[in-house]
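First, the structure itself, so that you have it in front of you.
Then we have subunit A:
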Amino acid sequence: MSEAVIELNNLKKYFKINIGIKNKKAYVKAVDGVTLTINKGEIVGLVGESGSGKTTLARVLLNLTKPTDSHVVFNGVNLSKATSKEMKKFRTEVAVVFQDPASNLNPRDTVMNSIMRPMILHGISKKIAKQKAIDSLELVKMDSRYLNSYPHQLSGGQLQRIAIARALVLDPKVMILDEPTSALDISVQAQILNLLLDLQESLGLTYLVITHDLNVIRYISDRVAVMYLGKLVEFGPTKEIIENPKHPYTEGLMAASPILNPHDRDKEKYLMQGDPGSLINLPTGCHFHPRCPYYTERCQNEQPQNIILSNGHQVTCFKYELFGKNS
Partner candidate 1 sequence: SDGSKVSNELAEGQTLIIQDSAWEGVDLFQVSSWNDMQCLLADPILEKDPETGAVLPGIASDSQWSEDGLTWTLTFPEGMKYSTGEQVEPEDFIASVEYGLEVSPYADGYRAIESMEVDGRNVIVNLSEYQADMQYNFQSCFVGLIDKDEIDNMSADDKLWGCHPYGAYYLDEYQPGAFAILKANEGYKTNNPMLKNQGSSPVKTLKVVFTGEDFTFAQGVKNGDYDVLSTVPSEYYDELKAADNIDIFEAYGAEVNYVELNMTDSLFQDINIRKAIIHAISRDNLAKYLSEFETPAYSLVLKKCLNYSDKAVDYYKSNYGYDTDKSKQLLADAGWKDTNNDGFIDKDGSNFVFEFNCRDSETAKKVAQSLQIDLKAVGIDMQIKTQNWSYVNQDVVDGNFQMGYLGLGWSEPFLLVDNFCNRNVECTNPDPEKYNEMVAKARKTVDYDEITEQITAIQKKLFDYCTIIPLIDNNGYRCWRSEIKGIVHTPTGGFYLGDVVTDADGNFKNVK
Partner candidate 2 sequence: MNDSPFKEFLNSCYKNRNFMLGFIMVLSVVIFAIFAKQIAPFSFDEAHPEDILVSPCVEYIFGTDNMGRDLFSRIIYGSRITLQVAILGAGLQLIFGVTIGLICGYFGGLADRCLTFMADLTWCIPGMIMALAVVTIIGTGLTNAIIAIAIVNWASYARLVRAKTMSIKNQAFIETGISFGEKPLAIMTRYILPNIVPVLIVTVSMQLPGTIMSTTTLSFLGVGSQPPTPDWGLMVSEGINFISRGPWLCIFPGLALVYTVFGFNILGEGLRDLLDPRMKSQ
């Protein structure tokens, strides 16, 4: 197997919140015991309903917020114990692009300044930085005449390219993309997706792509992780997850995912019932049990363990206990 870039073992991130005017203390278990490995050069997709903790996971990975429990291991280095030199290396090697193109760039900075800023911070001279900025714009297939524009003068697709260009200037090894296309039109989305794939291939990058669009995931990723209410419920190769989902939630998700072919519309489909729960009021036992068609009493009381099936396919459901081994 190829080498792991990012390793998470039972990672947790809880937020303390106050509920209501009574200020009752409670925890939001936004990331609750996620175990995940991202290998070099692969594209991992992360899907899940809104509020399931995807962005939080990304923020923990980026060390923007401290995990409540466990830690992120990057290239073998435990980030919670990293020296400032290691940290600096981490900062150059991992880059991020967020969902909303407009909020990705400082509205008061020119494109040029925005792109040059990381390089200047890491001690690259202005002249070289400028050249690199022009080069990186070229890389994302944009004209360098945009360098002196302000974000509000550009379209969403252009902004997203610039955000990607900036992420690239420090020659990162890993890119975390939090919903990079969901705010874009279809025609622009295709451009960005292609661009990302091209870059990955030519530069040998590793991606963690967060999205709720299963069609995008299917198109872009090698492996898919599915989150539900802070827990990783399934993780495995894309093809397998799309065609043969194991976890009942993944099953429902796949079924609900919009088809892009009207001829499939009359196929009998399994429609998942109920609303996604809220992280504030978590169900007992398996978080999914209130919506699960297969739930047993056990699901109500006990939390299922992560089960590793063949092919590195992970699933967190009692149904598969017989087939795999607990991690």
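Candidate entries met the following condition: all candidates are chains of the complex that A comes from, given by their letters.
Just so it is clear, a residue touches a chain if its C-beta (ideal position, glycine included) is under 8 Å from a C-beta of that chain, and two chains touch if they have at least 3 such contacts; residues count from 1.
All of these numbers come straight from a predicted model, not from anything done at the bench.
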Subunit A: touching candidate in this complex (1 or 2): 2
List of subunit A residues in touch with candidate 2 within their complex: 59, 62, 64, 88, 91-92, 94-100, 103-109, 117-118, 121-122, 150, 153, 163, 166, 170
